[in-house]
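Every protein chain but one is kept in place in this view of the complex.
Letters are used for the chains, namely A, B, C, D, E, F and G, taken in the order the chains are written, and counting of residues starts over at 1 for each.
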Amino acid sequence: MPPKGRIEVNELLCKGCELCVGACPQKVIALDMDRITPKGYHPASLISDGCTGCGICAVVCPEAAITVFRETIKVRANQ
Amino acid sequence: MPPKGRIEVNELLCKGCELCVGACPQKVIALDMDRITPKGYHPASLISDGCTGCGICAVVCPEAAITVFRETIKVRANQ
Amino acid sequence: MQTDIIIAGFGGQGVLFAGQLLAYAGLGEGKEVTWIPSYGPEMRGGTANCTVIIADEEIGSPMVRNPQAVIAMNRPSLDKYEPLMRPGGLLVVNASMVDRKVKRTDLRVVEVPANEIAESLGDKRMTNMVLLGSLIANLPIIQLTSIETALKEHLPERHHRLLPQNYQALAKGAELLAA
Amino acid sequence: MQTDIIIAGFGGQGVLFAGQLLAYAGLGEGKEVTWIPSYGPEMRGGTANCTVIIADEEIGSPMVRNPQAVIAMNRPSLDKYEPLMRPGGLLVVNASMVDRKVKRTDLRVVEVPANEIAESLGDKRMTNMVLLGSLIANLPIIQLTSIETALKEHLPERHHRLLPQNYQALAKGAELLAA
Amino acid sequence: MTTTLDPELEQLVYERPDSLVDCATHYCPGCTHGVAHRLIAEVIDEMGIREKTIGVASVGCSVFAYNYFNFDFVQAPHGRAPAMATGVKRVLPDRFVITYQGDGDMASIGMAEVVHAAARGENICVFFINNANYGMTGGQMAPTTLPGQKTSSSPSGRDIETQGYPIRAAELLATLDGASYVVRRSLHDPKNIRLAKKAIRTAFEVQARGLGFSMVEMLSICPTNWGMTPLQSLQWLEEKMVPYYALNDFKVHPAVAEIRI
Amino acid sequence: MTTTLDPELEQLVYERPDSLVDCATHYCPGCTHGVAHRLIAEVIDEMGIREKTIGVASVGCSVFAYNYFNFDFVQAPHGRAPAMATGVKRVLPDRFVITYQGDGDMASIGMAEVVHAAARGENICVFFINNANYGMTGGQMAPTTLPGQKTSSSPSGRDIETQGYPIRAAELLATLDGASYVVRRSLHDPKNIRLAKKAIRTAFEVQARGLGFSMVEMLSICPTNWGMTPLQSLQWLEEKMVPYYALNDFKVHPAVAEIRI
Amino acid sequence: MARELWKGNEAIAEAAVRAGCQAYFGYPITPQTELLEYMSRRMPELGRAFVQAESELGAVNMVYGAACTGVRVMSSSSSPGVSLMMEGISYIAGTEVPAVLVDVMRGGPGLGNIAPAQADYNQIVHGGGHGDYYPIVLAPASVQEAVDLTVLAFDLAEKYRSVTVVLLDGSLGQMMEPAEMPPMQPLKKEFPAWATRGAENRERRMLSSIYLNPPDQEVTNLRLLRRWKEVEANEVRFKTYYLEDAEYVVMGFGSAGRVALSAVRAARAEGIKVGLLRPITVSPFPVQAVDAAVRQCKAGLVVEMNAGQMLEDVLRVNNNRIPFEFFARMGGIVPFPDEILAEIRRLAQGKASLEGHPRDRWLERVAAQA
Partner (left out) sequence: MARELWKGNEAIAEAAVRAGCQAYFGYPITPQTELLEYMSRRMPELGRAFVQAESELGAVNMVYGAACTGVRVMSSSSSPGVSLMMEGISYIAGTEVPAVLVDVMRGGPGLGNIAPAQADYNQIVHGGGHGDYYPIVLAPASVQEAVDLTVLAFDLAEKYRSVTVVLLDGSLGQMMEPAEMPPMQPLKKEFPAWATRGAENRERRMLSSIYLNPPDQEVTNLRLLRRWKEVEANEVRFKTYYLEDAEYVVMGFGSAGRVALSAVRAARAEGIKVGLLRPITVSPFPVQAVDAAVRQCKAGLVVEMNAGQMLEDVLRVNNNRIPFEFFARMGGIVPFPDEILAEIRRLAQGKASLEGHPRDRWLERVAAQA
């Protein structure tokens, strides 16, 4: 069973660039077209279950806007 | 029989640096310690027979002070 | 005689182009004109505005502190320019993007639901034309036809099929007169 | 009181060092001194000269047009400075390198066969010391001993074994008095 | 939607590094300047050297880098960051001194300064962001602009006959004896981003060991001036830039090879 | 002594080239700047392009090169000769434009200009005289000064720890696509002088064919500041400089290889 | 030619093209970049030379090289970039070759900002490069004037073998205004007797700024100075507005002068007899015109977008005859007419003073307001 994860997107930082959207191997991120950040962007957010907490979205995010969590026993440090 | 040559040193130009002296394969050049050029140097000149007109002295002379002649039938252009 | 107009909004709302059309139109009518943008880092994703002056004689300062006419394409623009306008000035507000009423009572105000009108004409990008039409109608220093001519001459060739809609947008805006 | 001296010759004749010795000696006697070389491209293989001023009060210009004393170490230096000297000035000529007589009659002249004297003392490089000795003897603004002290302090360590000869050179020069 | 994890088992996998200030950048959405910033900040966090690092910002979109990095920073005239960094490092040899420079800055106007910092073996790290144009001034041709690439000052595409060839800065700097670590990486996908981070770490380790000059070139996107979306830009980078700018280690001092990170 | 030859059979083997003005130079006795001058002049004579050549002098001992070459000359600020040459060549593309620069001039202050002229493939010839120091200003350290070499600004010998490593300019420029012909030669003996002349000729041919940037580096002596006689200097050059500065062709455009001279 | 709407930077570029500029070398910098971008398209189109240089140092020396061939050549930049050109400008001046430079000033010192300013007046007018040299400096206040002065700059540069600078601020570079372009001049076919273009059928020529022998350098310095006296005698340009009957005079160049015009008009509307003197050549400075205004008026006001650089030149002419006041915005701020109007009113109220320095009094007023 794949690990279970989740992300938090800091909407003060996110600029809706979609780099995380393109990079997520699980395709579980998209821009939230219903929300607008204070800077005027549609922020990224999880759209469905299936996040594995792999952290790839955080690796590509130019704004360091994403915090990644994973439900697991073995914890890896920042890669 | 080696070709027969001679050189003319322009004393307005020669600075007595001895580069030609060092380079002449026939060792037939030396500074003329009895003469002083208008610039105050002892000029180079032939000290004995044996110049072959090989032109090597002219190749090394930084002042382009040397004109080289050779007694020969086949004339090579400037090397 | 000199009239000074500030057009202000977000980058991307066609603020600078609308101002240029005014200037081209003024030039077409033989007037003296200046157009000056605010430039620089604010432009990146932020606000955009330009000042247009149309006059009969050599124009001094191309920038004005207290404009006679303003098109406020969004709320920050209204907030910024309403207090600065000259008494009796013309304030054209893009009501679609502004969620408050004009406070001053010494201005001639036109509230234009410009986004809606533009969208109803088929293209939200014509919002600026609607507002410009309204400005011209209420500030008769320039003929609407001069704006049309300017539009024809300066809209990039590849957009020329959109000319009729743009004329319509101008006309629709021109229908809205200040109280 | 101010005395100005120009020492002039070819590069390599020790012109600058002789001047510095004068300045050091003057300083040693508590005087105000300046030493200034002509610098720049002329130095390369060409002429070298320096001006030394020894005075009791703050020195103004470190260069002089009309020196009171000159050491001419070669012919071009004599040609250049003879006409510029102040009447009554002291002209020390290196007779070994100059093939003409001094023309002016209003100068105190010493003709020193300095190269020969130096060679006779064992080293042609002491020509400058011979001339300096003569200058000092004829222009008693500085004690010979001050020059000797300066020499001891400023001749590079590795040449110190040559000190006695240099003193001799100075002394030999000092024997030659102006007519 | 909100995914929730068992709070007992929930572990933090990734968090914004301390060496970044908690504020939004002025970079355009998707601009990988942000990625490069983050990687540098992560490495500094990991090495625990935030308080010992002094950055030198350059002139380009990253001119405000000093607003985002949470350590001391100075800001250099266009192209002169390596000289300024030299000044800082010579006075404070035990601090980590880095420059952060664009391709216009480092490879055009600042060529002499970076070459000489490298030749001197100046013990600094240069982080070099190659986005094939001058971002800040509106997308003019840079020394790194590809042949045929259209920019606002090569409107018909860079003409190699009159506008010359791109400069491969890493290859050029690698010719210098004073340079200990010179590599090129790219920021166009997670794998390459991870490799870039490793290179940044290595560069810092080089400095820590006093091995001299290091330079990490990072291929980066400029969606705004390229006129593409960020995702299109990544693709363009991969397809056009990577073939021209080989992702390689061009100079690795023997002592560097032994660094295990 | 005077040797006389049979006037009937006497042939002129070598004569001062027309492209040199008939005057003495200001160079120190033995300085091989003079040799480099002569070679350039000979090539120009041979190619018959004296009236079509424009030289750009730099700042260094050769600042007065324009007094000695018998063709049009301009004189550039220290290090900027390649930029000035670019200006001349762009306006007069059918003229031969050359720069003549020392190592301080080209490899230190002028690094950016020469790199970019090369990157642009500017169709000019750069003649680069590497004498391992700043001759004109009295023998300070140059970027080319050898490790340990004493100069007036490296009085205890160049310390690579603080003063860095020598720059090999030819190797560096050879990394640039715009450079078509980049070689190093030496002026320390007749054989090498002949090879240098050939390289100069090739550089001119490269320009004649519009192939772009060429650079001929020539190792040269500075007896005055090295504190040696000219003959000792030649030996020092051969023994110390040549091992460090390989005499090689670093970049030869395929079309250049076909040039037969 | 009809009047068309032009952006300042692009208008200057096109004017240069029409003046026969054969080569342009530049480096991007805001707020000048459109000029370079325009040239990057236009010059190759006409088969002329365009090079985006590696830096402003590169650009100015490319200009120097091209200038030596006797053609018309230009570069453009903005404040920090212009600082990098100082050595090159001094060389060009010392070599006596003509070159045109456009400086679109921005806020400084240092990196500053990209907003309009006039703080490079001293740098450009009084010699930011080393040695005594004298650039001709033309300061337009409108796009049309920028066009006309660009053409004039090429003519004057050639006539006096001089560096000629078109000095404007970012707002003028960025604004659009109607302008009539000059006709297209053919490229030069004849070249001056000093141009280095290859020694075909003539003696070789050398162009340099070295005079190793000081007396030769002094002769050169004197020649440059005497030529400058000619420029001063022949080339002063300025514009006056409402000055005929004026009792007060406002002085300012470029945008500051232009904004002052609005203020002067407003003051006239209030009945204040005020006029405007706007130097067009800030170098040579219109000394006689300033002198005449001083003789005529009761008080004066200098307006600048810097800390009072032209002010000093005005004061030198005034010689403390009438009271002058000073007003400035700095750092990229263009003054509004009402600010200047307030200063004019002060003059009219007799508040101008002869005590101390006008800049100091201004600083006190600024402090009082804050």
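Here is the rule we go by: a contact is a pair of C-beta atoms (placed from the backbone, for glycine too) under 8 Å apart; a residue touches a chain by one contact, two chains touch by 3 or more.
Predicted model only: the values in this text are computed from it and were never measured.
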So there's a chain missing from this view; which of the remaining chains does it actually touch? D, E, F, G
Of D:20, D:94 or D:138, the residue that touches the missing chain is D:20
Just name the one of E:56, E:193 or E:252 that touches the chain not displayed here. E:56
Touch with the omitted chain, as defined above, among G:83, G:174, G:262 or G:281: G:83
Across G:33, G:123, G:174 or G:281, the one contacting the chain not displayed is G:123
Contacting the left-out chain: of G:201, G:320 or G:349, that is G:320
In the full complex, which bits of chain E touch the chain not displayed? Write them out. 21, 50-54, 56-57, 63-64, 66-67, 69-77, 80, 83-92, 95, 112-113, 115-116, 120
Tell me, which residues in chain F touch the chain that this view leaves out? 59, 63, 75, 77-79, 104, 108-109, 111, 134, 137-138, 140-141, 143, 152-156, 159, 162-163
What chain G residues would touch the chain not displayed? 57, 79-80, 82-84, 86-87, 90-95, 105, 107-115, 117, 119-120, 122-123, 126-133, 208-222, 224-226, 229, 306-307, 309, 312, 315-316, 319-320, 329-333, 360, 363, 366
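Assume only the chains that are shown with their structure count from here on.
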Weigh E-G against C-G on C-beta contact pairs and write down the one with more. C-G
As a test of understanding: of all chains, whose mean C-alpha position lies farthest from that of chain B? C
Can you check how far apart chain A and chain C are, centre to centre, with Cα atoms defining each centre and the answer in Å? 41
Nearest whole angstrom, what separates the Cα centre of chain A from the Cα centre of chain E? 24
Two or more other chains touching the same residue: where does that happen in chain E? 28, 108-109, 111, 143, 163
Residues of chain D engaged with two or more neighbouring chains: 41, 45
